[in-house]
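For this view, one protein chain was removed and the others were kept in their places.
Chain naming follows the written order as A and B, and within any one chain the residues start at number 1.
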Amino acid sequence: MTHVGYLVAGYGATFAVLAAYGAWIIGKKRALARELPPEERDPRWH
Amino acid sequence: MRSETGTRVLGTLAVAALAVLAVMALVVTPPDVNQQDAVRLFYIHVPLATVMYVAFGITALASVLYLLPRTRARKWDLLAGASAEIGVVFTGLTLLTGSIWGRTTWGVWWTWDARLTTTALLFVLFLGYLALRRTTGDTDARAKRNAIAALAVSIDLPIVHKSVEWWRTLHQKSSLLDEETFLHPHIHGSMYWTAMLGIGAFVLLFAWLLIHRYRLALLADRVEDQGLERAIAERRAEVLTGAR
Partner (left out) sequence: MWHDAAVMAGKDLRIELRSRVATNQVAPFALLVLVLFAFALDPDRGVLARAAAGLFWVAVLFCALLAIQRAFAVEATDGARDNLRLSGLDPAAIFLGKAGAIAAELGVLEVLLGAGVVVLYNRALHGPALLVVTCVLATIGLAAAGTLYGALAAGLRVRETLLPLLLLPVVAPVLLAATRASEAALGGSPGDGWPWVRLLGVFAVIYVAFGVVAFGPLLEESS
């Protein structure tokens, strides 16, 4: 297969960045939830 | 915890779809007549660009909803911000995959073709919007400012698109044909379905990211309010006990 290096770079970077971003969001959510009193912890749409 | 299960299912679906996409895109589909295997980058580049526009569209819509007195609510400001941030991430990735693809086809990391240039401008436009969101001030004034800024940027988009397109097509009449052949590889059969799957998978991922990023924004908002209340309470206590 041609351009293997580029494909690996492209797909790899994309999935890595998105996974890291998703992990950051979840991590930050947990950190912030700890700072709030129990009744305010569960965020919903409204 | 109904909604928790809902988003969890969404997340699992997204990851599964992405896995299938990777297999289809990298292994199952055939290489392109002109580009050979470089075309496989399109299976993620096009969905990334699509989601980018969806994300910014949501930001614009949420901003309008905030500004209209009948629908004004803090949640729209938070949604606009969450969607814009995700949009910027996807824009960066669009630029990255576009650049890598350009490198395989044209041998350079950057060309000033209409699409890449517009995307680059979009990136900077919304980076500016995110920077504005991070400023301090009264919450409602900030939200109003954010909404107006988002709309000011959004109405610019068609103009940017048109002007960059004219600019590049008027200057590259000869290579336009090559550009068109490369940018629209003849897609049929498994390639078409893989492209569709790609868009679907990334949209699912976007939805999951948006829900969680919105919730994060909501929590951050509450923590900020709480911090403010605590500061006010402490001040009051100091005054009452004559500590100052």
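We take it that contacts are C-beta pairs under 8 Å (C-beta built on N, C-alpha and C of every residue); 3 or more make two chains touch, one makes a residue touch a chain.
Quick caveat: nothing in here was measured; it's all calculated off a predicted structure.
Enquirer: Taking the complete complex into account, which shown chains does the hidden chain touch?
Expert: When the entire complex is considered, the left-out chain reaches B.
Enquirer: One chain is left out of this view; which of B:I155, B:M196 or B:L228 touches it in the full complex?
Expert: B:I155
Enquirer: Of the residues B:A22, B:L121 or B:V223, I need the one that contacts the missing chain.
Expert: Residue touching the absent chain, from the options given: B:L121.
Enquirer: Using the document's definition of touch, tell me which of B:V108, B:A141 or B:L240 contacts the absent chain.
Expert: Of the candidates B:V108, B:A141 or B:L240, B:A141 is in touch with the missing chain.
Enquirer: So which bits of chain B touch the chain we can't see?
Expert: 67, 121, 124-125, 127-129, 131-132, 135-138, 140-141, 144-145, 148-149, 151-153, 155-156, 159-160, 162-164, 166-167
Keep in mind that, in the parts below, only the chains that are shown with their structure count from here on.
Enquirer: Chain A to chain B: how many Å between their CA centres?
Expert: Chain centroid spacing, chain A to chain B, equals 14 Å.
Enquirer: Quick one: which bits of chain A touch chain B in the complex? Just the residue numbers, please.
Expert: Of all residues in chain A, those touching chain B are 1-4, 6-7, 9-11, 13-15, 17-18, 21-22, 25-26, 28-29, 32-33, 35-36, 40, 43-46.
Enquirer: For chain B, which residues count as touching chain A in their complex?
Expert: For this pair, the touching residues of chain B are 3, 18, 22, 25-26, 31, 36-38, 40-41, 44-45, 48, 75, 86, 89, 92-93, 96-97, 100-101, 103-104, 205, 208-209, 212-216, 218-220, 222-223, 226.
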